[in-house]
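Shown below is the structure under consideration.
Every protein chain except one is present and positioned as in the full complex.
And then chain A:
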Amino acid sequence: MDNIAGTKSSLTWAVHLSVALLVALWLFPTVGLFVSSFRTADQIATNGWWKALFPSEQNLTLRTDSPETQVQQGALYVIEGNLFAVDGRPVDEATVSAWGTSSRDIAAYEPGDVAEVDDGATLTVDDAGNYRMEGPAEFTGRRGERVFVVATTPPELTFENYRNLLFSGRNTDGMVNAFFSTMTVTIPATVIPILIAAFAAYALAWMDFKGRALLIALVVGLLVVPLQLALIPLLKLHLAIGIGKGYLGVWLAHTGFGLPMAIYLLRNYMAGLPRDIIENARVDGATEFQIFTKIILPLSFPALASFAIFQFLWTWNDLLVAKVFLIDATGQTTVMTAQIVDLLGTRGGNWEILATAAFVSIAVPLFVFFAMQKYLVRGLLAGSVK
């Protein structure tokens, strides 16, 4: 817009740079969690996730194979193998930069050096982690010799966390159960208010009756009533009429809390539809019910979609309403948000579990967000700009 008068802003590069910085800053936290969910517990604890994409230098404590595997070569007893090998096969392409046999000096030797272990036995480790330990006497003991290694390991990402959280047989953390609970809460709580609100919005937008202005003012007022106020009275009501804590209660609560927003959004949208269409239909003898179902509802699709996304995000991400109206003492119906808060308490240090659980719960809303962003923005604008 600043180019209109023919003066190309000299600040363009600064704008690009600042936007890039802003985006990076806003994206950074989420990326951190995302990357962490693909790292093993050891990796997370060893260094920051921002180093996950580069080779990292680690201090490792490894062991040679046990004396059972020794072979006799002439007068010498020899144990050979690779320090990084798990179950006999090499795993990753780590590079040894220094190694040692004592915890007091873990970088005592260069790769290729020969170290005296004890009783005349010697050990040598090359930069790929291959070692050869040889001695004049038979090696004894159950376990192999301890070797300390300073090694550069390549970045490694794994789906292990997701497999453990979602598919492992002993699903101790109950995320799968919570995922389905959240689904069960969300879908009816999104669908039911739409229909109720659509009828009310039509009446408020296109029907003439006494008290209409008052009702609209009431809806606008209820838009901002904090739902904290509703918690005790409604819980009391639910307990009194036998709904108790459960899905039915949480569906009803979400329906009630979502209605003001739904009516407000839909009424504003419907009031903006062209008057001609509706009056022509009336002249042609269509009943109000027909006008609503055949004309208004299809034309209002964008507004319906906007509200549906709002309500979906809100119910999926909700913690408070679920805690009050749904989750009972048995904990069978716990939703993902509540499950994650529990994990924060019990598994506060286990970032591989936390990050994965959080990302499982975030993934669906993020998908909806990127797929339906157009409607979300439209709804926000209709809901706020006066």
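What we mean here is this: a residue touches a chain if its C-beta (ideal position, glycine included) is under 8 Å from a C-beta of that chain, and two chains touch if they have at least 3 such contacts; residues count from 1.
Quick note on the criterion: contacts and distances are computed from a predicted model.
S.K.: Can you match the unshown chain of the complex to its UniProt protein name from these: "Glycosyltransferase", "Transcriptional regulator", "Heme exporter protein B" or "Sugar ABC transporter permease"?
M.R.: "Sugar ABC transporter permease"
S.K.: Touching the left-out chain: which of A:L53, A:A107, A:A137 or A:L195?
M.R.: A:L195
S.K.: In the full complex, which of A:F38, A:Y131 or A:W251 touches the chain missing from this view?
M.R.: The missing chain is touched by A:W251.
S.K.: Check the options A:M133, A:A151 or A:L234 and report the residue that touches the missing chain.
M.R.: A:L234
S.K.: Using the document's definition of touch, tell me which of A:L60, A:A98, A:L123 or A:L259 contacts the absent chain.
M.R.: A:L259
S.K.: Considering the complete complex, identify which of A:A75, A:V224 or A:V283 is in touch with the unshown chain.
M.R.: A:V224
S.K.: Against the chain that's been left off, what residues of chain A make contact? List them.
M.R.: The list for chain A reads 1-2, 4-5, 7, 9, 11-12, 15-16, 18-20, 22-23, 26-30, 32-33, 36, 44-50, 180-181, 183-184, 187-188, 191-192, 195-197, 199-200, 202-204, 207, 209, 212-213, 215-234, 236-237, 247-248, 251-253, 255-257, 259-260, 263, 287-289, 292, 313, 316-320, 323-324, 333, 337, 340-341, 344, 351, 354-355, 357-358, 361-362, 365-366, 368-370, 373, 376-377, 380-381, 384-386.
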